[in-house]
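One protein chain is absent from this view; the other protein chains keep their places.
Coming up: subunit A.
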């Protein structure tokens, strides 16, 4: 059996969007389990149990799901994609926030950004959500460290 853990948006049709490509590929879905309560960010964690598959087919499914914007967090209990959050303190805007985001996007994808309007002389703060492949997490951290030194930013991480 294959276990796929997904994170779906809490809106109608989301589950179907995940299941359709799988059944279109002719793969049997054994069950769909709602893992736990809705997370604080409104995402709904769901586990899909499939028949046994070879590596190649499994990879194709995961890719198709990801193409349609679904976050696959774990495959057979192995972490694949994770959401990480960071709060950044410093002169976030003045130190070229576009460049900061571009550089983080080399290793992950900044999907959400929340910014306080900075007082001209005081430090401001921003919150980012980044989706990252678990294998790129270390590189992402290293990039944050570099940014932190160069731009005197403090990254407060959720991991």
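Points worth noting:
Convention: a residue touches a chain if its C-beta (ideal position, glycine included) is under 8 Å from a C-beta of that chain, and two chains touch if they have at least 3 such contacts; residues count from 1.
We adopt the following convention: contacts and distances are computed from a predicted model.
Only one of "Cytochrome C oxidase subunit I", "2-oxoacid ferredoxin oxidoreductase", "Homoserine dehydrogenase" or "2-oxoglutarate synthase subunit KorA" fits the UniProt record of the hidden chain, and that name is "Homoserine dehydrogenase".
Contact with the chain that does not appear here is found for just one residue of A:6, A:86 or A:140, A:86.
Across A:57, A:95 or A:125, the single residue that touches the chain missing here is A:125.
Where subunit A meets the chain that is not shown, the touching residues are 39-41, 85-87, 89-90, 114, 116, 123-127, 129, 154, 156-158.
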